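Heads up, one of the protein chains got dropped from this complex, but the rest are sitting where they should.
By letter and in written order, the chains are A, B and C; residue numbering begins at 1 in each of them.
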Amino acid sequence: MKARIHITLKAGVLDPEGKAIENALGSLGFDGVNDVRKGKYIELEIADSDETTARDNLTRMCEALLANTVIENYAIDLEA
Amino acid sequence: MKARIHITLKAGVLDPEGKAIENALGSLGFDGVNDVRKGKYIELEIADSDETTARDNLTRMCEALLANTVIENYAIDLEA
Amino acid sequence: MKSAVIVFPASNCDRDAAVALERISGSKPHMVWHGDSDLPEVDLIVLPGGFSYGDYLRCGAMASQSPIMKEVIKKAKAGTPTLGICNGFQVLTECGLLPGVLMRNAGLHFVCKTVPLSVENTDTVFTSKYGQGEVIDVPIAHHDGNYFADADTLDRVEGEGQVAFRYANDNPNGSARDIAGIVNAKSNVLGLMPHPERVIDQQLGGTDGAPLFAALTEALS
Partner (left out) sequence: MNSNTDAVIAEHGLSRDEYDTIVRSLNREPNLTELGIFSVMWSEHCSYKSSRLHLKKLPTEGPCVIQGPGENAGVIDIGDGQAAIFKMESHNHPSYIEPYQGAATGVGGIMRDVFTMGARPVALLNALRFGAADHPKTRHLVGGVVAGIGGYGNCMGVPTVGGEVNFDKSYNGNILVNAMCVGLADTDNIFYSAAKGVGNPVVYVGSKTGRDGIHGATMASAEFDDDSDEKRPTVQVGDPFTEKLLLEACLELMAEDVIIAIQDMGAAGLTSSAVEMASKGETGLELDLDQVPQREENMTAYEMMLSESQERMLMVLKPGHEDIGRHIFEKWGLDFAIIGITTDTSHLTLRHKGEEVADIPLGPLADFAPLYDRPHVATPKAEYISPDDVPAPNDLGEALLKLLGGSELSSRRWVYEQYDYTVMADTVQRPGGDAAVVRVHGTTKALAVCTDVTPRYCQADPFEGGKQAVAETWRNLTAVGADPLAYTDCLNFGSPERPEIMGQFIGCIDGMAEASGALGYPVVSGNVSFYNETNGIGVKPTPAIGGVGVLPDVSQMATIAFKAEDEVIFLVGETRGHLGQSLFLRDIAGREEGAPPPVNLATEKRNGDFVRGLIRSGKITAVHDCSDGGLATALADMAMASGIGATIDLPDDLPAHAFLFGEDQARYVVTMSAADADTLEAGDLPVLRLGTTGGSCLTFDGVAEVMVEALRSAHEGFFEGLMHDQL
């Protein structure tokens, strides 16, 4: 089963990278760009065949390794 | 308008981070995880009010800065 | 030899490069701010190491879009010798003056250590004072030095003698075909991950970087 995971910074957490990207876009002449936030996107194949187990395992992976839950949120999508 | 951009490595491009995540998940005891690929996920607000202009501008941003098209693909989603 | 060192926001080896250039060539380089659009008349352009723009997004990506880079690209294409060290190498690949990209180290960690390099091509303005196949010790200090290009590009780069330096022993970062530094097809643009400017006097633990600056000085004065 294919899984897609989005890891994003929690609201209010400073995003230095997002800010730098926003400034860089500005100096390249792209106006009107705001609130740039940069996150991570992970795709993977997981062997579990049923969705509940897969989601369960992915949640544990996010908590244990993939996301830093002090400052990040994660969202898991499973391909049907 | 809110835009979401996914930047992923092209097929065939080595992904050292994905590989390392895969190994680390393995040593944490998560079995059956394969093909881990790590990409970037960028959210931003764009001032353009019509979708065509917005998509056009975002494409130029991706080409100019956000993605390195030698190794990366990008996909743009616009919030309706 | 007249030279220019480009200073990007959060370049941090700009001083080191300037010290090495002055010490070996005898003349002080121009320090050129990335936001300027004019480059002084120089014989050599140096893009120094560091963390331009914090290495955010992709190392060297934002710096490669700096105003001064239009001039750098123009001069480099016209044949001005251009040297990119570490972050400077990343900028050179991001702006297309050199092929390939520098990805995250295979071990994912930042790596700082002195590594042996073999000199693969002595037929450039940068490497003429080394012997073919000579092994030199030069420090590396980077997070993203894992050189990658598709197989065709790698074959071409190797076939045309564009590989200037290879890691001679262990490959510290997973770089394709052990590549540590490459030149462009005209051999006037060199990018390398190791830091020759950090080994120019014996107190620093070696002088293996000095011949690179000496070669430039001799050729360009």
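In this section, contacts are C-beta pairs under 8 Å (C-beta built on N, C-alpha and C of every residue); 3 or more make two chains touch, one makes a residue touch a chain.
Please read these numbers as outputs of a predicted model, since none were measured by experiment.
Remark: the absent chain touches shown chains A, B, C in the intact complex. Only one residue from C:M31, C:I73 or C:A141 touches the chain missing from this view: C:A141. Screening B:I21, B:I46 or B:I71 against the full complex identifies B:I21 as the residue touching the chain left out. In the full complex, the hidden chain is touched by subunit C at residues 9-10, 12-13, 15-16, 19-20, 49-51, 53-56, 108-113, 139, 141, 143, 195, 197-198, 200, 203-205. Residues of subunit A that touch the chain left out of view are 9, 12-16, 19-20, 23, 65, 68-71. Looking at subunit B, the residues touching the absent chain are 20-21, 23-24, 26-27.
Please note the rule applied: only the chains that are shown with their structure count from here on.
In terms of their C-alpha centroids, the spacing between subunit A and subunit C amounts to 34 Å.
For the pair subunit A and subunit B, the distance between mean C-alpha positions equals 10 Å. Residue positions 21, 24, 28, 38 of subunit A are each in touch with at least two other chains. The set of subunit C residues that touch two or more partner chains comprises 57, 62, 65. Residues 6-8, 18, 21-22, 24-25, 28, 30-48, 57, 60-61, 64-66 of subunit B are the ones that touch subunit A when the two sit in their complex. Residue ranges of subunit C in contact with subunit A, taken from their complex: 53-54, 56-57, 62, 65. On the side of subunit A, the complex with subunit C involves touching residues 16-17, 20-21, 24, 27-28, 38.
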